[in-house]
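The complex appears here without one of its protein chains, the remainder shown in place.
Going in written order, the chains are labelled A, B, C, D, E and F, and every chain counts its residues from 1.
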Amino acid sequence: MDEGLRGELSRHGIFTTSLEGLYNWGRKNSIWPLQFGLACCAIEMIAATMARYDLARFGAEVFRPSPRQADLMIVAGTVTKKMAPQVVRLYNQMPEPKYVIAMGACAISGGPFKQGYNVLKGIDRYIPVDVHIPGCPPRPEALLHAFMTLQKRIDAQKLTGPSRPRHLVEEAPSEFPIPDFGPHDLTPGKNSAIWAPPRKAQGV
Amino acid sequence: MIEWADQIFVLLKREILLLVPVALQPLASILLSVGPIMGVFATLFAATTVLERKGLGRIQNRLGPNRVGPFGLLQPLADGIKAIIKEDVVPYRTDRVLHTLAPILIMVAALLAYSVLPLGRNMVALDLDAGVLFFFAAGATTELAIFMAGWSSRNKYALLGAMRAIAQMISYEIPLILSTVGVLMAAGTLSTTGIVEAQSGYSGLFPNWYVLTPWGFAGFFLFLIAATAEANRSPFDLPEGESELVAGYFTEYSGFKFAMFFFGEYLGLFAANALAITLFLGGWNAPLQILDWVPSYLWFFAKLLFLIGLSIWVRGTTPRLRADQLMNFAWKFMLPMSLVNILASGLWRFTGDGVLGWLVCGSLVAGSYYALGLNLAPKNAVTKRIYRFAT
Amino acid sequence: MMESLEALVSRMASVLPAIDVSLVPNEAPGGPSSLRVAPQDGRRAAEFFKSDPGLRLDYLSNLTGVDWPDRVTKQKVKSKRLVDGVEKEVEETLETRTPGFLEVVYHLYSIELKHGPLIFRMRTADRMAGVHLPSMTPVWRGAEFQEREVFDLYGVRFDSHPDLRRLLMWETFEDHPMRKDYVEPNDYEYEPTAHDEVLAKIKERDSSGVSGTA
Amino acid sequence: MMPYLLLSSLLFSAGLAAALLRRNAILVLVGIELMLNAANLNFVVFWKFGPNPESMAPALFVLFSIAIAAAEAGVGLALILALHKHFKSTNVDDMNLLKG
Amino acid sequence: MLGTGLIKGMAETARNFVGSFLEEDRLTTVEYPEERIPAKEAARSFPFLVFDGDDAEKGLRCVACQICEKECPPQCIFILKDTAKKPDFVGKMQFQPKVFDIDVSVCMSCQICVEVCPFEAIKMDVDFELSRFDRFEGLLIHKDELSKPNSYFRKIHPTDAAAVDANLAAEKAKAEAKAVADAAAKAKAASAAAAGLAAPAKPAAAAPPPPPTPADPILKSASSSTAGPGLAETGSGKTHAPAHGS
Amino acid sequence: MSSSNLQLEAPLDPAFKVERRTATGRGDLLEVSMGPQHPSTHGVFRMDVVLDGERVTKLKPVFGYLHRNHEKIAENTTYLGSMPYTDRLDYFCSLTNNWAYALTVEKLAGLQPPERAEYIRVITAEFTRLQNHVCLIGFLLQDMGASGTPLMYAFREREAILDLFESLTGARMMCNYMRFGGCRVDLPSGWLDQASKVVDRFPRFLDEFDRLISGNEILAARTQGVGVLPRELAVSASVTGPVLRASGVNYDIRKVDKYGIYDRFSFRVPLGDHGDVYDRYMVRVLEMHESLAILKSALRDIPPGPIMDPKAKLRSFKPKAGEAYGRIESAKGELGFYVISDGSANPYRYRVRPPSLINLTVLEDMCVGHTVADAVIILGSIDIVLGEVDR
Partner (left out) sequence: MSFDLAILALLIGVSAIAAITLRDLVHCVLCLAVTFASLAAVYLRLGAEFLAFSQVLVYVGAVAILALFVVLLTRTGEPRAESRFSPQVMIPLAVCAFVFTGLAAAAWSSSLKDSPEAVGASMKLKDVGRELMTSYVLPLEVLGLLLTAALIGAAILAKADDGEDDEVTDLGESQGQQQRPMVATTHSDPKHD
């Protein structure tokens, strides 16, 4: 069924859905986050689940403490180098399909603390991130917005073809190597398989 | 009473059975009982999860799930689809066979219990002579399943959670069973339908439910408390106490197996509540004679929803007990209280349900409740503390 | 109120024999001056501070390290010297190297008498091997984690500390990052708004070919 | 009747084998439980196939036996626990020392 | 007695449960995408550049002085000066930025750039809906996106914007007056020169009293804030008064 | 590094000899590493716990999972540039952190904020204390297993206070509001009325909370007599804040140092006598009442006037060489800043004295002999924020 026809039918209130639609509908409407907070942003994440903002409206209040039952990892806060292996390990423990929201400047890029010797400059060096929310910390509404952005992304995914979601690609890894504690820094400093910065920094 | 409306399912089953060849009739009969029970309670499970989330939300000044489907009612469907498509992780080093068997066993054990529960007039899958005993026997198997889950995961939290769960379930099984003894004595049978029958009829305005006697009232609450503990519900949800043990014995479970645990747990809760209804709340009997025309199964489910609501309400209110306090409560309060309650129900038989009976049994139950409550308070606890202020 | 620091120094000298205490002035308008105690007298002084009935400094509020790296002061010196048999005035630069040290500063208050602060400090012999100071944990338990932190970040070894491990960095970490000469690991892969030193680091990384930027 | 009796004989011998062969005290206890169960099965079978099925005596015997088995298991396992604390092992071979 | 505390607690939760259907206070949820909590006037998210008039290139107040770049604690601003100069709002020739990038994936919304800017050129935005899939391109905001008209500034921070506008207007008036005075002085001087002798001109006396110099940010912020951004609530879409707001 | 052979040298502080409950070995000891991702370690904190059954026999806190080099960054940036970073120390109480840092630098540079600024500082600091304590109590009950309800109510109140902060400073959490010699902006019009409304409304919440949970038997059983911190140990271990006062030590820096204008307000300092978790809970509740009293009089008495010391400069701020130690009573205890200036634009040494970290010194002493569940609530009752613990 092509998009146009489906749109037409749903406009007439006829509930039609293909298997793909059902699949995406199911996973986008039941995203259970991992109960996992790192720093300041975690408080805003908690605030987003509280009465004022109520993340539960999206069916996402089931914060699971065990990664095995979680779908979404909200990296909320500064990822330090001491913590990074643990974050990767938690991500590895989550079953597919799994999503990552990098919440706040620190999680995206190290943020204000990026000059620190113990701060990882962006969690996407080790695990793939779906949605980034800037802000320090982002408002709870910004997290809700990111959540809806993630839902839209899931909804738009085709289950077949080259652009199918990562968890349906046979050869795509679902676990990523966990960095080691070196004498001066984490080794390796990034996972080159998933993270490639733009060739040149601005103005270099 | 409108007979056909009350018996519609019974008649329907009979009609369908007539269409089936005789050789297959026993099998068909089983299927016709099991199928609807599973369907109805699976739906109830789905409804309960969303009701619980919305109810808790209302208690907490928020809306709860309301965006998936109309009023968020399709939320459990989405959760179900998600659970099915979720990758099933079996961690390395687990005991694979036990790991897989545990959620199945927990569901089977919970479902087995439903075969003796009368859901309405003439609506019981298996009318056993020792129905109540069967119920408890089936319930006892869940402990094994929980142990298997905890042990096979090879995870400290899971193992600790399982040990807690089993210790708790064994401890509360005793008051659970003892609190029913009064009813069994009064009804003179172990058959669930027999017990419901014994509670039919009305004396004056009030129905002949056991909950409306002093020992029955106490027994009902003892049973509810013990059943809450058996079902690992708040405030007895220590085995999966998030704040201590991550997710308890199902820490390592994901995807559909986890959903099965969830399902099994809720099925256990429904079953325990259904038994409480059967034993104390007159089963499918109407509370007032003039409401007798309402089909019996509706009464049953109305009562069940009421009890589920009660458990959600309690969950929204209380913090969790500590493991040793939980045990203390079981052994120092629940056990003696249920023993006293048996005595009270014995006395009731001799004093009759007149004023004397109320006086004797009531004072016995209330007095022992008060005394045991005092005894339960921690030794060093001061109920009223006074704080100094420096200026 | 507490006696003045000068009075305290003289009293300490009289009560504790052969103690090495001196006054370190502080120019800030609001801040009090501090005492400098020699490491070998540290424990004695600390116990005095804690038990002396006039002080009763039972509360160690703050304990921290300060790094004073080696300082090189250049000085132009004119000297007369015989050059080619002629006495000439020659100008030369003298480099005086003041060896650095690590300093640990203690802020003491008294909960009992509600006065304070008394600030005293101890210096290590140097920044390399002689980084030993007596632990104050047996005197004030509150020093436990702070000493571990100073050990972690500055590398001061507190003798007779019950559990001297790194506090913040991982166990296999080798550097002491709060020292002034600590060089951060160059993990600047990419910065959209890179500035001077970061820019230099990225350039260095890009040119060294170590990076995996593709 | 014969299959039941053979089954109970098998259970009894299996229990006996566990009690005699296994070195772990818990499994010895398991063996004893198996033997008790074999006896229970016989009681029930003889009641069902015996000359006097109206009598409730065998059933009551089994009931008593189950209760006693529960007591036995409780005490036995407590004993094993106590021994384990003492010997740091549940191996019966380790417990044959005549010293404390 | 045992259980009284529990019953009291349950009464409290029941009150809240029932209250959630009846009272505003007990149902505090604001359903975000449809309803919004009214934005506070002082609210801030990320910086943007203000331009006057309609043309972002021409009216940009930024003169690429790079103070904000230096003062920014997390170093998230990147400025390249253009070689060409253009006149600012008072007509003085100033540099302009060729590149002005803000990396919002680093920015911590501390507002220090706004405080230190002597030209009222950089202000705080209120938009927070910036979730992006791409970190590198999506979150690096360039000059053209950063430039927003003064009318937008007036809309989101009315009180503050009014104070800034008054400030700038005064400055402009002063500059114009000065220009006029200068011209007059020049003309006078010329005429004086022509006349041969003249009384000494006093252009300073003619000029209005000098407003606080914008280079002193402390004074600036103090003066702009004594007027005080009020609690007037701005915001678009359907608004919902939160229970605590009132 | 291994330090297992280090022996303590005599003489020991008497507080060291405080007897620890040693759990006796029954069976195997179980080593559990709680955290860094654990639901109730309040962030990325880790406790390496050795358990004997459920009893804690040994507990080692492990830090550093949120060590984000605040001090190093501050030494490489200007005095002003560190101000927004102080927000992120104890991210519940950014305004008190601001104040402590501003106070220290004012001591260093000899600045004196005007009266109105001092009033604003007191008002914001007390509001900060209110919202911190409210959240702490919510989280404490969450750790005790209450299913979110107290936390939701707590955050409901917190949101009201955050609204005030946002309309004053522009941000909900990271206010970055105070400056050396005053405050950044003046109060917007109408702010004081709104603040008064919040203050007037707050006791309603405290009463509601009191009814909801303070009398709850489970709370009393879980907290009374748990995690007792003896007075001597508390003093010796430099414990500060409500934790210290719950052990009966009268030490409140607002009273001792009378920094700011705290000598103008009459308020009382609540003290506990038992030093257990319940006392720490109640001391905080009582402190909130006192904060409300301070707020009432401050909101009434606040004078008009300037909000900045005219001597203060924003850019190229270079205090003369010297050092200063400033401390305030933050919601968690003594928050101190120690700054050494060498006359340049950046501080030479910048040190934060984090109350959360130092209060954790006694965690093991409080936990040993209790169960894991108790360890969790003892940790909760200390009230740590990892941003401050690890910096």
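In this text, a contact is a pair of C-beta atoms (placed from the backbone, for glycine too) under 8 Å apart; a residue touches a chain by one contact, two chains touch by 3 or more.
Being a predicted model, the structure only gives us computed values, none of them experimental.
Panel shows subunit D; residues 1-18, 20-24, 26-27, 29-31, 33-34, 37, 40-41, 44-51, 53-54, 56-57, 59-60, 62-64, 66-75, 77-82, 84-86, 88-90, 93 of it touch the chain omitted from the view.
Residues of subunit B in touch with the missing chain: 98, 128-130, 133-134, 136-141, 143-144, 147-148, 151, 159, 163, 166, 170, 173, 188-190.
Convention: only the chains that are shown with their structure count from here on.
Any chain bridging subunit B and subunit F, meaning touching each of them, is among A, E; the list is complete. Of all chains, the one whose mean C-alpha position sits at the greatest distance from that of subunit A is D. Compared with subunit B, the chain whose C-alpha mean position is the greatest distance off is C.
With centres computed from Cα atoms alone, the innermost chain of the structure is F. Taking each chain's centre as the average of its CA atoms, subunit B and subunit C sit 65 Å apart. Multi-chain contact residues of subunit C (touching two or more other chains): 168-171, 177, 190-194.
The multi-chain contact residues of subunit E, meaning those touching 2 or more other chains, are 2-3, 6, 9, 12-13, 16, 27-29, 31, 73, 75, 78, 101, 103, 105-106, 108-110, 136, 140, 242. Subunit F contributes residues 30, 32, 38-40, 54, 141-149, 152-153, 156, 212-213, 216, 218-222, 224-225, 248, 250, 252, 255, 266-274, 278-279, 282-283, 286, 371-374, 376 to its touches with subunit B in the complex. Only residues 51-54, 57, 102, 105, 108-115, 122, 124, 129-136, 138-139, 141-142, 144-146, 148-149, 153, 197-198, 202-203 of subunit A touch subunit E when the two sit together in their complex.
Those residues of subunit A whose C-beta lies close enough to touch subunit F in the complex are 34-40, 42-44, 46-47, 50-52, 65, 67, 77-78, 80, 82-83, 86, 90, 106, 112-113, 115-119, 136-137, 139.
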